[in-house]
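Pasting a structure here, questions to come.
Note that one protein chain of the assembly has been removed; the remaining protein chains are unaltered in position.
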Amino acid sequence: MLVVMKKNALPEEIEAVVSAVEQKGFMARPIPGGERVAVCILHNSGAVDASLFLQLPAVKEVIPVTRPFKLVSRESRANDTVVEVGGVPIGNGHLTIMAGPCAIESEEGALEIARIVKERGAQIFRGGAYKPRTSPYAFQGLGEQGLKILARVHSETGMPVVTEAIDHEVFDLVEQYADIVQIGARNMQNFSLLRRAGKSNRAVLLKRGMAATIDEWLMAAEYIMEGGNNRVILCERGVRTFAHHSRNTLDLSAVSVVKQESHLPVIVDPSHAAGFRDQVVPLARAAVAVGCHGLIVEVHNHPERALSDGAQSLYPDQFSDLCRQAEAVSELLHPLREKAAA
Amino acid sequence: MLVVMKKNALPEEIEAVVSAVEQKGFMARPIPGGERVAVCILHNSGAVDASLFLQLPAVKEVIPVTRPFKLVSRESRANDTVVEVGGVPIGNGHLTIMAGPCAIESEEGALEIARIVKERGAQIFRGGAYKPRTSPYAFQGLGEQGLKILARVHSETGMPVVTEAIDHEVFDLVEQYADIVQIGARNMQNFSLLRRAGKSNRAVLLKRGMAATIDEWLMAAEYIMEGGNNRVILCERGVRTFAHHSRNTLDLSAVSVVKQESHLPVIVDPSHAAGFRDQVVPLARAAVAVGCHGLIVEVHNHPERALSDGAQSLYPDQFSDLCRQAEAVSELLHPLREKAAA
Amino acid sequence: MLVVMKKNALPEEIEAVVSAVEQKGFMARPIPGGERVAVCILHNSGAVDASLFLQLPAVKEVIPVTRPFKLVSRESRANDTVVEVGGVPIGNGHLTIMAGPCAIESEEGALEIARIVKERGAQIFRGGAYKPRTSPYAFQGLGEQGLKILARVHSETGMPVVTEAIDHEVFDLVEQYADIVQIGARNMQNFSLLRRAGKSNRAVLLKRGMAATIDEWLMAAEYIMEGGNNRVILCERGVRTFAHHSRNTLDLSAVSVVKQESHLPVIVDPSHAAGFRDQVVPLARAAVAVGCHGLIVEVHNHPERALSDGAQSLYPDQFSDLCRQAEAVSELLHPLREKAAA
Partner (left out) sequence: MLVVMKKNALPEEIEAVVSAVEQKGFMARPIPGGERVAVCILHNSGAVDASLFLQLPAVKEVIPVTRPFKLVSRESRANDTVVEVGGVPIGNGHLTIMAGPCAIESEEGALEIARIVKERGAQIFRGGAYKPRTSPYAFQGLGEQGLKILARVHSETGMPVVTEAIDHEVFDLVEQYADIVQIGARNMQNFSLLRRAGKSNRAVLLKRGMAATIDEWLMAAEYIMEGGNNRVILCERGVRTFAHHSRNTLDLSAVSVVKQESHLPVIVDPSHAAGFRDQVVPLARAAVAVGCHGLIVEVHNHPERALSDGAQSLYPDQFSDLCRQAEAVSELLHPLREKAAA
């Protein structure tokens, strides 16, 4: 950490900063810069609270140097983590496609969509049993009945299933039925839920919050890993910006940065980023091209009758196109990948 | 709702939209515009799902007209709601000041700060017992012990207390000790927690999420009111933008808009908006000037030793200034207020 | 346009809106909705100013329906525009790669980089002679000398050149030397410069402003086309958001939307979006995968000695990789494109 002094800081003010640092048990080293002095803090074992120094006289700013996350960081583990779920690997060179309806609406419908997406290229089935909805008057999902349908889909088709747990109580239930428990964007900093996920033996799909920095997102994953669960999959799903031609702005450079900073697999949700069906396939291609480890996509056999997110759900034939194109792009990256690994 | 057709939509495509609307039980009326036709949907009793029509051929966009919230809306209740907490009114012409440390750190410290803030102008005491922290390694609050200290503060000073409930389980506890239960910005769309708050007989302070629209914020309040709890206080605390000279960008026009759209009281948290002590007093003055019903401010007797948020906590003398100035601005608005009411 | 009335609007207030619309020479048709009345405006020949009606009593909001742009819109021209520059086509199925240094620093350097990028896959050479710089103390480019070097590069290598005109006066000069005149992100709404570009017989590369909506961007292109210049190439280069892990957030869904809304070619600048060299190649792949018509990339033979933007300039070997990968992804999309065209 670097404590930057104001231009005209007095020697005794600089000395006061040095003392404050030393009182915390660290070493301080004042550094005369071009126009002002900065005091470097040494031998701190982790992040130091900036606010301790910000309030001292003649301190201009405090600049953190060390990143706050540990277990999720690439520095703590050089090799890519591969999360295996029911025989399906996620991470490091695999392209895993998860697909299904926004919400589970009926057993018959779920099974039909599951058969369609499996046949056309999905390895994992997605479907919501508990839906976080902006309005209390909107359809909230089938609840446990939806989970039972998911279990049925798993046993009938062999596909592992991913579904969201919207709170602690629901987590206990979801864990019994799902192979991957999703923590949604709105819950990315629901720290109780993250701690609960840390105690689960299920893989966890952690969506990025709609205004979360990469540091905050990785810190949320750190909560889960700190609890003992190493099977975390990150999911970029767009961030909220001034732009409104898509529901959110898909931030693909986040995929590159996460892959540099962390060893965890990172997938992309083009459906929630886009909000409109026509943008989903192009964004899916782009996500694979940037180097993500998988996609999670909304597909419905009758989007026009879907109880939620119909406008962004793909028709089965569009999903076939998506799989074909995503795999073609992924194939193309393989030699690049091998070259990089060599 | 308005379904806008593409420029060259065929008569049969327009007809298909009309049929789709009628199948849902509504009336449809096609309207020839300057360059294209739009189909208006009539006699719908509430919001209609846009996605139903977006997927029909030649449909360009779907524009919602009716706002989604009911109980919180000004249209459902013309008069301002006043939430009374332990004899302290919040809303409609009152300026209520809540103050205290970010986190409760010790009984002695809390009592000392409480006496200071009461003497200098606060009516309600704030202090965190459960802290939502970005990092799992940061100080997380004293938990139930902190709640007991808050109860002690209440009995010693007579000030009602407000503290955050970070999850369902904690809510049960917090409810027993606190007069106002806070739902934090990160939990604004934790719908389970909102439903829990709806069943409480405690007043609820609902902070705006850091990337929440006003509609989403009011819908979160709608969740609480829909559960039967009418004592909701809204709190603007800044939103996340590209700007980084303050921790968040305080959005004061939100106060004006909320007061037009809703009958609920709305207060402002300048401390979390600013992130730096120097900006807190000016922003507090501005918040009162724009017309908010109260302030919630972080104050510490020794900010430099605070376990969290030290950099944005006011010194006691700064808090005295804040109260004096805020009240002077509020006084000034009184005749304006009366004039507006007349 | 749709004028939405407040819930309890009186018949005479609705009538006043109807009169106001009719006074402007349009037709008005009141539409009773679920909870409120809306008045539709018909037979307007273009966009109507919303503010005319917003101020009438009991008007809640005014919702525009017709998009404001004409000449740039897909509706005015169904086929993709292909801009040809010195024998190099840009648009509709071609992938055009423009590359070179941020700024022209010397004739020798420029020629060396030009030979490198041509050999490795570029069709057009880029290089700044006039640099818009945040600081008045930073290197501002070689000016006309830089333009002469660009002309030399063109004659030596046969590659057309693109360079930025930062103002009216500079435009006159740039036009004499460059094949494509660039209007930078900061000048996207410099309407005088846009009008000047409209009178040029050079192709114009119009970068998206860093906080511009797609409508604003297309309206800027409309200014150029309205002046008589149809050879406009759009360029997405990232938008400013709360995220700071890359210099800007590349908005790839904008490419899809522009291709739907407009017939103009749209290319992507991954260098300025990223700000860091490591992110450029992955983002370039993603841009091609989403369907853009070309790339503009910063390359330097000695990035560590570059006078500007060194951190985001590719090394020659990275640029070779970029071209190989971009073309491979583009190849892949060809059959998709043909299928779409069929």
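A few notes on this one:
For reference, chains read A, B and C in written order, and residue numbers begin at 1 within each chain.
What we mean here is this: contacts are C-beta pairs under 8 Å (C-beta built on N, C-alpha and C of every residue); 3 or more make two chains touch, one makes a residue touch a chain.
Only a predicted model underlies this, so the values are computations on that prediction, with no experimental measurement involved.
Listed residues B:V162, B:I267 or B:V288: the one in touch with the omitted chain is B:V288. The chain not shown here is touched by just one of C:N79, C:S135, C:S155 or C:N201, and that residue is C:S135.
From the set C:N190, C:N229, C:S256 or C:Q279, the residue in touch with the chain omitted from the display is C:N190, counting the whole complex.
Residues 211, 213-214, 239, 241-246, 249-257, 260, 273-274, 278-279, 282-283, 285-291, 321, 325, 328-329, 332-333, 336 of chain B touch the missing chain (whole complex, contact as defined above).
On the side of chain C, the interface with the absent chain consists of residues 20, 46-47, 49-52, 54-56, 68-69, 132-137, 166-170, 186-187, 189-193, 195, 210-211, 215-216, 219, 222-223, 226, 240, 276-277, 303-304, 306, 308-312, using the contact rule stated above.
For chain A, the residues in touch with the chain missing from this view are 1-2, 4, 6-8, 29, 31-36, 38, 40-46, 63, 65-66, 75, 240-242, 244.
To be clear about the criterion, only the chains that are shown with their structure count from here on.
Distance between Cα centroids is largest for the pairing of chain C with B.
If each chain is reduced to the centroid of its CA atoms, chain A and chain B end up 26 Å from each other. Centre-to-centre separation of chain A and chain C, using mean CA positions: 30 Å. Among all residues of chain C, those that touch two or more other chains are 241-242, 244.
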